[in-house]
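Please find one structure pasted underneath; my questions will follow.
Our next item is chain A:
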Amino acid sequence: MTPMDRRRFFKITAITGTTAALASCGNPENQIVRFIPDDELTPGVAVWKPSVCPLCAAGCGVTARVMDGDAEVFRNGQPGVTRMGLVRKLEGDPAHPISQGRLCARGQAAVQVTYHPDRLVAPQRRSGDRGSSQFTEISWDEALNLLVERLDATAAAPAQLAFLSRPRRGRRHELVAEFLRRFGAPAPVSFEIFDDAVLRRANELSFGRHQLPTFDLTRTNYLLNFGADLLGTWNSPLAHSVAYGAMRHGRGGSKPKVVQVEPRMSQTGASADEWLAVRPGTEGALALGLAHVVMKAGLRPADGGGRAGVQVEGWSAGLPAFTPEAVEKETGVSAARIERLAREFASYGPAVAVIGGAPLAQTNGLAQALAVNALNALVGSVGVEGGVSFMPQGPSPVATVRTLRDVLAAAPPQVLLLDDANPVFAAPAAWKVRDWLRQVPFIASFGSFIDETSALADLILPDHSFLESWVESAPESGAATAVVTVAGPAMRPLYDTRSMPDVLLDAGRRLKTPLAPALPWQTFEEMLQAPVAEPPPGAAPPARSADASAPTAWQAPQLDGSAGEYPFQFMPYPSQALFDGSLAHLPWLQELPDPLTTAMWSSWVELNVKTAETLGIADGDVVEVASAHGSLRAPVVISPGIGPDAAAMPVGQGHETFTRYASGRGANPLAILAPVAEPSTGQLAWAATRVKITKISGADGSLILFAGATRERPEHARGRG
Partner candidate 1 sequence: MNRTRNNPLADDLVRPLLHTSVWFYGAVLVLASIVACGAAAWGYQLWYGMGVAGVNWPVFWGFYETNFVFWIGISHAGTLISAILRLVNARWRRPVTRCAEVITAFALMIGAIFPIIHLGKPWLFFWVAPYPSARELWPNFRSPLVWDFFAINTYLIGSLLFLILPMIPDFALIRDRTTGLRQRIYGTLALGWQGTTTQWHRLEAAMQIMAVAIIPVAVSVHTIVSFDFSMAHVPMWHSTIFGPYFVAGAIFSGIAALIIAMAALRRMLNLHAYLHPLHFDNLAKLLLLMSLLWGYFVFSERLTVWYGNQPSEMAVFWATQRGAFAPFYWTMVFCNFIVPVSVLSFRRLRTLPGIVLVSCGVLVGMWFERFLIIVPGLSTKQLPYSWGTYTPQPPEIVIMVATFAAMALLYTLFSKFVPIISIWEMKVGNQPHPPLPADEAEEQQSLWRARP
Partner candidate 2 sequence: MNAVYALYDNPAAVQRAVDGLRAAGVTDADIQVMSSEPFEEYEFGHKDSASWIHWIAGVGGIVGLASAYFLTTVTQQSWPLRTSGMPIVAPWPNLIVMFELTMLGAILATVLTLFVSAKLPRRLPPLYDTDVSNGYILVGVQRPSGQPLVDVTAALEAVGEGRVKQIDR
C-alpha cells in the first residue's frame, strides 16, 4: 500500500466531499421522509368541503375544492412528502345566506394564506433582538412549556395577562374570553383600524341595537349612501354586491337609483347613478338638510322620526338651522340639488340611507351617524322591506372588550398574547404601539407570519390556516336571518401548527394552578359541536332609553392641523385588494389591479386634476405627504374623482416586515395619522388629519399600473388637434 502523503489525502477527501454533495442535491424525496398518505381520495376527483372565509368580519361561507396532490409537509419536527387532499380553489358556498355562491377577490385569494411560502411551519422562539425578526424553530413541548411557565409566573397577578386580537364575534373569541375570565385576567383587548364601533354606538342610541345594520338592497328603490364602500370593503361587501346585482334587475319597469355622497370616489361611488362630492365630515349636515326639506315639504310619513329622530336636537321643530342654503354653505352641495335629492329620497321609496367608512372616522362621527339614522327613521325605512334592519343575533353575545387605545394609556402587562392583530402597522405612529410593546416582558403570538407586531414577540405558536382547522363565523350583519357557520378542516395541516383555541385549552390544563372552574371542553372542535341555542325568533330589540352622553346636536368636524399649513384633508381608505394591510402578503391581491387606478404592487396618493396642475405634479411624480405627526413618500395618481382640497391614499402597503411580497413596498398612510378619536367611543378618527403635499421628484417607477402607461389622452382621441 502506498503511503498516504498530505497531497493524496486532500485529494481523497475532496472526492468524498463532492460525492456527498452530489448525493444530497438530487431529488428532495431522497432525503426527506415520505409519509404515508392520510386521506382517502380518488386521484383526480375533486371533493367540495365547506369552510368560512376568515379575511374580514363578513363571515362568508365558502366551499373548498379538494383534490389529491403531493405536498412537502413538516410534521413533528420532520420535513417530508405526502400525498394528501389539497385545497385547490375557494368558491362561494351556494347554500350560504351571505355569500350565496359568490366570493369576492379577497376571499378567493385566501387560499394563498395556506400555501404562502413564508408561512411559519413550527413554533419559534426569538433568538435575536426584539424586532430583528430572528427566530429559532422549537418543538411544541418546548413552546408550550415556555408559555405555561410565563402564565404560571403571572398567576399571582392575573391582571397582568392581556390578549390582543381583532374584534370578531363567535365561539373562538368566546373561548378566549372564557379563558381570560377563568384565569382572572381582564377582558380581551381588540383593535381594528376600520372598526365600526361608532356606527354600533349610533345604532344603539338610535335603534337600541349595538350592531351593524343590514340593508335590504334587493328590494330598495332608492339607496342614498354616505361614504360607505358598500360594494368594495365595508361591512358585508359580498352580500351587498349580490343584493346590488338583484336590485339592478329593475323591478316593474322602474330602475332603482343609487346616490353616493363622498369626498373621494370609491368603487361603490363609481357604480352609483349619481355621485356627489361633499366636504369631508359634513355628510351628516347634508342628511339633516335633506330631513329639513322632507319635513318642510310634508313628505314625512305619519310616524316618521320616532326614537332615532329625537337624537337630533331641533328635530321636532323641523331642523330650522338646516335650510338647503345653510347646508350648501357647510357641505358644498347646491341647495337645488339638496331639494331634489330630498324629494327623490322621500318619493321613490322604499328608500334607505347608509353611512359607513370615512364619515364615521371623524371627530363628529357619532353625530353624522345619528343624523343618517334619523333620516332613515324619518321616511320610515327602519325594519321594513327595502330598508334598514338588524340581523337577529345568535346566543353568543359580543364579549366585553377593551380597546387598544385605552390599554395603551395604562402600564404594559407582564404577558401579552397576540392573535390576528397588527397594531404596530395599523395604528398611527403617534400611538407609539411599538414602544409600548417593547416594555411588555413576554409576548406570545399565534400568527402564521412574521409581521411588524409579531416581530416583537418572544414566542410564536403558529395557528393552523383556516382551511386546516375548525372554523366558524357569526356575522352581525349581511342577511335577514341569523347566520352561524361552523365547518371542519378542509384539509390536513401541512405543518407543525396547532389551532389557537386548542393551544389555549392545552395551556389551561398544564397550568400549575388549574383554571377555576376549568374550561369544559377538551378541544375547540368539541366546543363547536356542543349544541347552539336557536336565536330568539324575530326578537324585538330591547328598548333602551337614550343615552345621556350622546350628542344631541350637529357638530362640525375637528381636523388635526391648521388649514394654512396643512391645506389637504388626508383620507386613507381600505384598499380594494389589500383591505387594511393584513392581506398585503398575498401575491394574487398584490397583483390585482385597483379598480379605479389600475395600480398593482404600489402605494399612491390620489390628487384632484386641478390640484395637481396647481402644484405642478404629473401622474407618477413622487410627493411627500406630511402631517403634524409624520410624513411619507408616494407617487401620485391624478384622479377626477376626488375633491381639490383632499388627498386620498389606500391602506395596505408600507409594511416593514410582512413576508417577501409585502415587505418594504410602498408607504403606510396610517403611520402619519393624528391620534385623534371620536370622543364617545374612543375609535380612531382616521379621516381627521390634515396634510401638506410637496413634490419631491419625477416618476421613479414605483407606481405600477396595469393600464400600462395609460394616461387617457383625450386630446388625441377627440379631434384633429
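Candidate entries met the following condition: all candidates are chains of the complex that A comes from, given by their letters.
The definition used in the following text is that a contact is a pair of C-beta atoms (placed from the backbone, for glycine too) under 8 Å apart; a residue touches a chain by one contact, two chains touch by 3 or more; residues count from 1.
Since this is a predicted model, take the numbers as computed values, not measurements.
Screening 1 or 2 for touch with chain A: in this complex the touching candidate is 1. Looking at the complex, you find that chain A touches candidate 1 at residues 598, 707-710, 712-713, 715-721.
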